[in-house]
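Left out: one protein chain. Kept in place: all the others.
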């Protein structure tokens, strides 16, 4: 089939996160004009029509990140539903992969006796990291949090989906986050395109970062996209017959001089 | 359990639809203060903490609607993916109830040979209305478009979910719409709270109304909410143990003098 | 001239303020359909085409307000310019009536030695209240903050404009606010349509209320609109030849039972 394929690409760091941009460079080979827009969640998207033949995309950025790890959320209180800002209740609803409605009774059984707020979310992350085995290639684009709960295996995307589902089942707003983590070198395959995923959870009066896969506070997250689940934040989404060859992502640490 | 229950209510007509407000009145008995906000899709939401005992909500409005039925979309062309405004691609993705990814091959088999654009969407509505039986009480809050496709039965909510899923599978942006239709008197049960649902579809350079349940262009729609699917636009969503008793909706025609 | 006149009306309380709506009622005599929209500052606007002959607008609402007066901002620190959220820098720029650029040196001379933050804004309010005489009918739609500074007389609108100009000249974001204050009965004349005006000022990490006219923390403000200055928030704006007869505003206190 020879129809041109449209693709959307998410690589530019979000400007409302903790990092700051220092330099950036975008180019394609061959040169292709792009549209830029923000999606409904505020993620910066580049859209392009892929020409026939191979296409190389280059995005190179230097980003300044805080020296401190993710803030400690353990003391953060849980917000009553009537005090959560209205538009954030969106992130208490089930979504395509985060079937919090089906996991409702499971969530209450497992975590209903934990202390609300930060400790409850930490208990969720502990449980997910302790009970789900990490293995590449174990999930596919149809895999939901219910599948992950039953199969007890997945990649970071799946860890995040399950933890998010538990949070929403307990009336804690939770959203899916996708980005870069330093000191990783990842040959990205088409099946693992969401190569670094974690979640943000609304406690008290703000969002807090939790990472159900690594289950530790980390230095140097560079946040690209946020959404209900992995559907909203894919590094590349194609509409048509493009063959994806390979992608290589570096996230190197560049010490400040 | 005596914890207060928070509820969100969607009854106010959206101000960016074709209708115009003439008068309106909102009150509760007993009097309860409400928060108002717009959700992520721009829907006007009222939120309140339900007191102990019965609570009566009154919303009464006179709305002016055009004399003409829904515009005729049959000649509307299908927009190529690279020409659809970026933020609207949101409505090509699967969602909790509209599993367009699972229905992808079905959609192409059924409608891949129809003429793109208005005729293709009309073919979808014809198929849904011709193949799904309408019956109250046949679906529940876990029912997805795949269930509807397999069971061949449902309410207007389900008709809309299935048609939306087919559209998205074919790269046509489609969103779920909830509102009032004139000349109906509906004793609403808790299971049928989304008592009037249809869809909007992006063709050419604008949204068009299609109604897979009635499958005809109608006069007098009053639009309350829009979203990915029924999850986003419920007349009432409760967070807690409230018992829903009954609700009566009138949508009467008041002829202009 | 017989052309129809379009008018925009701002009477509905803003839903993101401290008050909560309990009941509301809107009607016109004769019945006229209205458009509703939010302007660029998020203010709820009703727009209507005025028919020939007299038109009566009725808006009646019960609103719940906190028992406490405006929060005390005296200890609030001044935010450095690079820490103010970017979109808020909009409110450091001069505007039609708030000529902070022309009043720059005056502002620094008068307030440059005060303590930055809450005390500096309080010093501005003290100066304005102490040096400007209040008198109805002393200003017109062309009157700027420079005119008020030179003439030393004005209404609450003018007090606000001058104080806002001083704040902006000192790099403190300030915006104009319009709304109801309890226990007032005001026969509104066409010249005094902005019958209750104050300001909000960004200190630390949030907006704070200051009232240069009354110069005291008050209970029961009901906020209708915000903007750069009085141009953005008029109770009624007409585009054409309408004759404004009279308007009566009640803001009564209705004690909770």
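A, B and C are the chain letters, set down in written order, and residue numbers restart from 1 in every chain.
What we mean here is this: a residue touches a chain if its C-beta (ideal position, glycine included) is under 8 Å from a C-beta of that chain, and two chains touch if they have at least 3 such contacts.
Note that the coordinates shown come from a computational prediction; the quantities given were computed from them, not determined experimentally.
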* **Touch partners, limited to displayed chains, of the chain removed from view** => A, C
* Asked: Which residue among C:67, C:87 or C:109 touches the omitted chain?
  -> C:87
* Asked: Any idea which of C:45, C:148 or C:235 touches the chain not displayed?
  -> C:45
* Touching the hidden chain in the full complex, which residues of subunit A are there? Just list them. => 15-16, 20-28, 31-37, 62, 64
* Pick out the residues on subunit C that sit against the missing chain. => 4, 6, 8, 35, 37-40, 45, 47, 49, 80-82, 85-87, 89-90, 92-96, 99, 101-102, 141-142, 171, 231-232, 239-240
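Assume only the chains that are shown with their structure count from here on.
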* To do: Chain touch graph shape: choose line, ring, star, complete or other and state it.
  => line
* Structure fact -> In terms of mean CA position, the chain most removed from subunit C is A
* Asked: If subunit A and subunit B share one sequence, what is the angle of the rotation that overlays their CA atoms, in steps of 5 degrees?
  -> 180
* **Intercentroid distance (Cα basis), subunit C paired with subunit A, Å** => 42
* Asked: What are the residues of subunit C that contact at least two other chains?
  -> none
